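Handing you this structure, nothing more for now.
Removed: one protein chain of the complex. Kept in place: all other protein chains.
Order of writing sets the chain letters: A and B. Residues in each chain are counted from 1.
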Amino acid sequence: MSHHIVEVTDLTHTYPDGTMAVRGISFRIHHGESVAVVGANGAGKSTLLLHLNGYLTPQHGSVRIGDFPLTKATVQDIRKTVGMIFQDPDDQLFMPTVYDDVAFGPLNLGLPPEEVEIRVQDALVRTAVAHLRERPPYKLSGGEKRAVAIATVLAMTPDILVMDEPSSNLDPRARRTLIELLAGFHHTKIIATHDLDMVLDLCERTIVIHEGTIMADGPTLDIFNDMELLARSHLEKPFRLQGCPICSGELSR
Amino acid sequence: MHMADALLSPAVGGTMWVATAGTIAHCAKKVQRDLDDRKIPLMGVLGAFIFAAQMINFTIPATGSSGHLGGGMILAILLGPYAAFLTIASVLTVQALFFADGGLLALGCNIFNLGIFPCFISYPLIYKPIAGRRPSPTKIAIGATLGAVVALQLGALGVVVETVTSGISSLPLKPFLSVMLPIHLAIGLVEGLVTTAVVSFVWKARPEILELTAAAKPLGALNLRNVLAGLMVAAVVTGGALSWFASSSPDGLEWSMFKVTGSEELDAPEEGVHHTLATLQEKTAFLPDYGFKQSSPTESIENSEPETSSWPMIDSGTSTSGLVGGILTLMMAAALGLLFKRRAHTV
Partner (left out) sequence: MAKIESAFFDLSYLDALARRNTCIHRLDPRIKVIATAVFVICVVSFHKYAISAMLPFALVLVLVMGLAEVPASYVARKLLIVSPFAVMVGIFNPLLDHQPLMQLGPIVISGGWISFFSILLRFSLTVSAVLLLIASTGFNAVCMAMVKLGMPRIFAVQLLMLYRYIFVLVDEGIRIHQARALRSFQKRGLSMKTFSHLVGQLLLRTLDRAQRIHLAMLCRGFDGTIRIQRVFTITKGDLFFLANCCTVLFLLRYFDLPLYIGRLLTRLLS
């Protein structure tokens, strides 16, 4: 399975209004890696991620997923490989019930009804929300919505999970549940986030983006201990590494 | 203005249902064939948007009363006629099912009255030719206002014709029209102003959104001859309606309506139409609870606020009373509104 590589080369994106959101980004992510993409607001994280499943096509440079370069011709296949989880689960849960939502993808793949049923049930069990099956999405809590959103993506059996701020708007408990859930997945994971403590838990590698370019790319701990780098990228050292026993969670363990 | 089951005969309700269902099927086919699949989520959320927007009331300029968005014109401008029609239909269906606005049978009439006219008359024949591919604030304003006024006039005409032909209500055509049309002229003007304001806001913030729908040609090439032909039809329809309601003597149609309603056995001549109209005028100088707010769901109760109960006198007999009366009433409403406003400030 070594072909599930994400390779971005010299990617540039300018929005129609002239905003240069991404300016020449290159990196390579291997199968099974778990990588955080961090950076200040407006750094270009979301724009970068939108390229990974072909919503935006590279204006300059290239994106390769596995063996395929991302083009109009391959975008359908690439979307089956790359599962995307959005910041606002309300955008992702557009169907009348949880079941319909999770079944949406498998039905589009043209799977037979029994297979759809198996996939839905499997995805709901993996995200621990099987009991919500018949509920309408607007009756769910934020944490439940997030879990269902992840289930909708898992039902597509992607090899790569791309997440944009998955832990935003979650209370501490829901956040903890989410982290445990994600830690249990063996997919290749790319997570854009402001939650550096979560990065410590989930990602061995971190890419720091600042104003559309890569400031640093390396092992998470190295990066989070580089005070100067963090300051330059408008980031702060996670509480847990600041040596405070309460914040670092030492007491609760 | 929502038509209600209680006022409909099965024949009228059924006919309108068939007409509406046919239009929905046609639009569904068109939208499905339209390759732009972005429209599917767009229609869904815009329908929800209309609901959310309708909950915000604004103060109608120069009066104290408040109104809210209807939304037909905005949808047509943002989505094009076919998708907009489906969206309007969905909004009305949800209103019918949850807020008991109208009812099942009346749904056909309501979708027809509030959907067909903005989408298939006002948008292609008025808004589009005026605003064109390169809209400007003035073009948007003129197109949206005219469009909203015409759509609401025709919609009101629809309500009246459906009510009268159903014959459950005893209201004759002419006085009913002479109340509904001026009121909807006012409502249409307000709707036009709001539509203009919102569309201009969007246009200033993101001109590309409007240009997108303006550039898309959901009606196919709309050539000038078609536009003229359409305008002719609209003129004939409106002219016909106006002459109906302007003709001073009760015409044949009205008498036949009376036959239909079964009141032909009115016992004495002085109990005839003129007498009834006079009684009507005598007894109902004010139409209670009939203000701008009336076009909204579920707010009949607040409607008893003084500002909104100031609606027009029924000017039954004389001809051309409609328009003049409408303008007069508008002014009266404005004056009364101001009065109330001042009172509210001093208190």
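Methods note: a residue touches a chain if its C-beta (ideal position, glycine included) is under 8 Å from a C-beta of that chain, and two chains touch if they have at least 3 such contacts.
Just so it is clear, the model here is predicted, and its values are computed rather than measured.
Chemist: Out of A:Gly83, A:Gly143 or A:Pro166, which is the one that touches the chain we can't see?
Modeler: Of the candidates A:Gly83, A:Gly143 or A:Pro166, A:Gly83 is in touch with the missing chain.
Chemist: Identify the residue among B:Gly72, B:Gly147, B:Gly167 or B:Gly188 that touches the chain left out of the display.
Modeler: B:Gly167
Chemist: Tell me where the left-out chain touches chain B, residue by residue.
Modeler: Chain B touches the chain not shown through residues 1-10, 13, 24-25, 28-29, 31-32, 35, 37-38, 40-49, 51-61, 66, 69, 74, 86-87, 89-91, 93-94, 96-105, 163, 167-172, 193-194, 197-198, 200-202, 205-206, 209, 261-263, 265-267, 271, 276, 279-280, 283-284, 287-290, 294, 296-302.
Chemist: What does the interface between chain A and the hidden chain look like in terms of residue numbers?
Modeler: These residues touch the chain not displayed: 50, 53, 55, 76, 79-80, 82-84, 86, 88, 90-97, 100, 103-105, 107-109, 113, 116, 136-139, 152-153, 156.
Going forward, only the chains that are shown with their structure count from here on.
Chemist: Starting from the mean Cα coordinates of chain A and chain B, work out the distance between those two points in Å.
Modeler: Centre-to-centre distance between chain A and chain B: 48 Å.
Chemist: Mind pulling up the chain B residues that touch chain A in the complex?
Modeler: It comes out as residues 41, 44, 208.
Chemist: Give every residue of chain A touching chain B within the complex, in rising order.
Modeler: Result: residues 16, 94 of chain A touch chain B.
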